[in-house]
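Showing just some of the chains, left in place.
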Amino acid sequence: MIVIMKPGAGVQQITDVMNRVRGDGYAPHLTEGEQQTIIGVVGESPTPLREDNYSSMDGVERVVRVSVPYKLASRHFNPADTLVPLNGSQMGGNKVLIIAGPCSVESREQIIEVAEQVKEAGATALRGGAFKPRTSPYSFQGFGEKGLQWLAEARERTGLPIVTEVMDTAQVPLVCQYADVLQIGARNMQNFSLLNAVGQTQHTILLKRGMSSTVEDLLMSAEYVLSNGNKRVMLCERGIRTFERATRNTFDVNAIPVLKALTHLPVLADPSHAVGLWEYVESIARAAVAAGADGLIVEVHSKPEEAVSDGRQSLKPDRFKAMVDQVKRVANAVGRTA
Amino acid sequence: MIVIMKPGAGVQQITDVMNRVRGDGYAPHLTEGEQQTIIGVVGESPTPLREDNYSSMDGVERVVRVSVPYKLASRHFNPADTLVPLNGSQMGGNKVLIIAGPCSVESREQIIEVAEQVKEAGATALRGGAFKPRTSPYSFQGFGEKGLQWLAEARERTGLPIVTEVMDTAQVPLVCQYADVLQIGARNMQNFSLLNAVGQTQHTILLKRGMSSTVEDLLMSAEYVLSNGNKRVMLCERGIRTFERATRNTFDVNAIPVLKALTHLPVLADPSHAVGLWEYVESIARAAVAAGADGLIVEVHSKPEEAVSDGRQSLKPDRFKAMVDQVKRVANAVGRTA
Amino acid sequence: MIVIMKPGAGVQQITDVMNRVRGDGYAPHLTEGEQQTIIGVVGESPTPLREDNYSSMDGVERVVRVSVPYKLASRHFNPADTLVPLNGSQMGGNKVLIIAGPCSVESREQIIEVAEQVKEAGATALRGGAFKPRTSPYSFQGFGEKGLQWLAEARERTGLPIVTEVMDTAQVPLVCQYADVLQIGARNMQNFSLLNAVGQTQHTILLKRGMSSTVEDLLMSAEYVLSNGNKRVMLCERGIRTFERATRNTFDVNAIPVLKALTHLPVLADPSHAVGLWEYVESIARAAVAAGADGLIVEVHSKPEEAVSDGRQSLKPDRFKAMVDQVKRVANAVGRTA
């Protein structure tokens, strides 16, 4: 940590900061510039450094953090890629894995049909929502446990593992009974109670980036799960909220290579939410893989114009199959398989 | 709802849309322009209109919603101001009410001391966090029930009702035992399970706007609480996330008059989080009241440089008192008291 | 400037940075932490420090600037408020000054009529556009010199000085013949050729913040004008572009006290563009003054429903008069006049 004093900060103010550094068990290291003094904080101590405390002191202009605030998620501290097993493959390995399925589980027949279709097209796992976070209380909220049962039946038929969202700590035990992968949705990325709860399971977690969360926020939320003892965490970029209105979200493709550099965790992309319009999903899926994504999660629906949610961004099965073919070609171009 | 067809949409595509409108129990109303056809959807039906279904149909360019998606929160449907009782006054009435206290409850002595200080300065209620949503799992997470007990003791001493955050459905019964007002934090604004849970209590809810939520998103979250039967909802603008880095958040002061026009619910502002630097909190508090805010929620700490959280944005008690005096003057200028 | 080395940076990399610091004429000051080394750069030298050069060196993680990059605009280097004369008053002084008028000059009669109306209501200066930056090439582009002549005639009739936009270096001499204050619009805030050109005049400059410019960007653009020798610069917050769609822009009211702290230049607000809907303009004007704005610039039109531009955000003269009265009350509440 570095404390930057204001221009004109007095000797007493500088001394107070240095004494506080010592009191916290660290060593202050003074650098006096022409205009401003800076104080480096070095050493180790059981007392954590609270930046806000220093920035609140008289004469302090601001505090600059030097090291990253996440350890378990950091590639610096854990250089080797984390590989998360999924249906006999490994997310984070050379093969780009594709999770696909409808936004919502709508019926037993629907989910079984689409499971067979996405398996046929090359998907590694099946997605489908039984508990649905909807902006409106008047929208369809999901079939709950019945939806989970239908998902399980689709798994039995196809062998595809199930990825499904859990919205609340109270749902965790139930969803764990059925699901292979617990999805934490964008709106819950900073639901810390939920992160703690899923961190105490050994289920694989698919953690989606919040729509206004920074890359660092995402890694801090991953750190919640990891620090509870669950190492099976996959991250997912799904678009952020910006001023642009031509698309549902703005896909932050930059985040993919940045995350691959900062963390050892697998990084997926959700091109469906990222752009929100089915006609562009294939382009964005290709871009994600070209940028280095380890996997994709894609919305597929047999009849998007009948879907209870997200029809506008859902691919029909044949278009999904075409997308998979394209993604394979791009994966090969960047030295991977798909 | 209005369906705008693509330029060049064919007769069959237009017919399909019209038939679907009829199938959903509404009447289609056709307007043929030079370039594009539009179809108005009128009438009432038990079948809700799903925009996504129409926008997914062939030949459709986009769908425009006409009416607002919230009814209970809407001033159009409920013109009279909702007045929420608080410590003998009413939030949403003529008097601007001020809630104040530390970010976190840190000790019995701390919370009692600050309760007395903010009461003395004119606060109507006491805020303080016992369950703390923190970006880092390594940061102080709050004293939990012990913190609630200390808050209750501060209430006994001062008579100030307690405003405190609830982070998870499982905490709702416990927090209800102690708190007068349940705060839903910005990061949980779209935690719909939690909104449903607090909607099933009769406690007053302080619903903070998410940092990337639109005004409409906020009203939809309020609608979750209202539609569960709890009418005591207060909204709070606390700053949104933008590109600007000089301040912690960007206070969307526009949202205050916009919300007052769109909804009958009381609208508060949180100048502490909105700007994030104590030296500007008074200016922003004044601006909020000048723009029409019904109340304020402000962070106050006896020793900000020792605070376990948010020290940088916390006012010392004497500065809080000065702020209250200034806010009263501005309230008077706009025809209110404080 | 502080250079933060990567964890694991080698001795040679650190030595290279230190040698470069010395080569640039500064002294390197080394602080070795447990994980990372930092190098403070102190002293003075004729060679400017280019952060990018250091951040491009091997082993460097990032570079932190310590001092602000603007000197002439900085309050630290120039503590006294700059007062800009306007119609016998001073922008930046105790009195809140109001500039008002239509978005575009539409006719001789129109501008004279509105000039008389805003003068009557208490305006200090008249705004009106003769050269109009319009998103569409098919929209009205302004009357050019004829518009300037009509503005001059309105000034003769009312005594109100004229504030009008200049869009291009080639227009500067012409606009200077007629205008009292040259407005640099939001879209031209980083048109550096234009900033240099108006910096070489002695006309007062009203510099509007770009819709995606930070406070620091705005001050750097002011520095362009100041460093050319023109000290008569007024800044204007007019709303920034965010994800919120309920209003045209998001008024960054935080920027007002922040700018007042960082710079000695007067700070105005444009509530019309900031919110974009006339029914909220008065609330935002009140908020701006409560937050500390030195002045306002407001769009007024006799018949907004006939305006060639910005009708939706223009106040009718009687509503403008009501706004002025309200603003006066708020100004008094914060110890100023209006």
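Every chain is named by a letter (A, B and C) in the order it is written, and numbering of its residues begins at 1.
We take it that a residue touches a chain if its C-beta (ideal position, glycine included) is under 8 Å from a C-beta of that chain, and two chains touch if they have at least 3 such contacts.
Predicted model, so just to flag it, every value in this text is computed and none were measured.
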Assembly copy number, counted for this structure file with 3 shown: 4
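Everything below uses one rule, namely that only the chains that are shown with their structure count from here on.
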Superposing rotation of chain B relative to chain C, computed on C-alpha atoms, to nearest 5°: 180
Numbering shared by both copies at the chain C-chain A contact, with half separating same from different: same
Interchain centroid distance [CA atoms averaged], chain A/chain B, Å: 26
Rounded Å distance between chain B and chain C, as computed from the means of their C-alpha atoms: 31
Separation of mean Cα positions, chain C and chain A [Å, integer]: 38
Chain C: positions in contact with at least two other chains: 242-243, 245
Residue ranges of chain A in contact with chain C within the complex: 2, 4, 7-8, 29, 31-36, 38, 40-44, 64, 66-67, 76, 241-243, 245
List of chain C residues in touch with chain B within their complex: 212, 214-216, 240, 242-247, 250-258, 261, 274-275, 279-280, 283-284, 286-292, 326, 329-330, 332-334
Chain A to chain B touching residues, read off their complex: 48, 50, 52-57, 69-70, 133-138, 141, 167-171, 187-188, 190-194, 196, 210-212, 217, 220, 223-224, 227-228, 241, 278, 304-312, 314
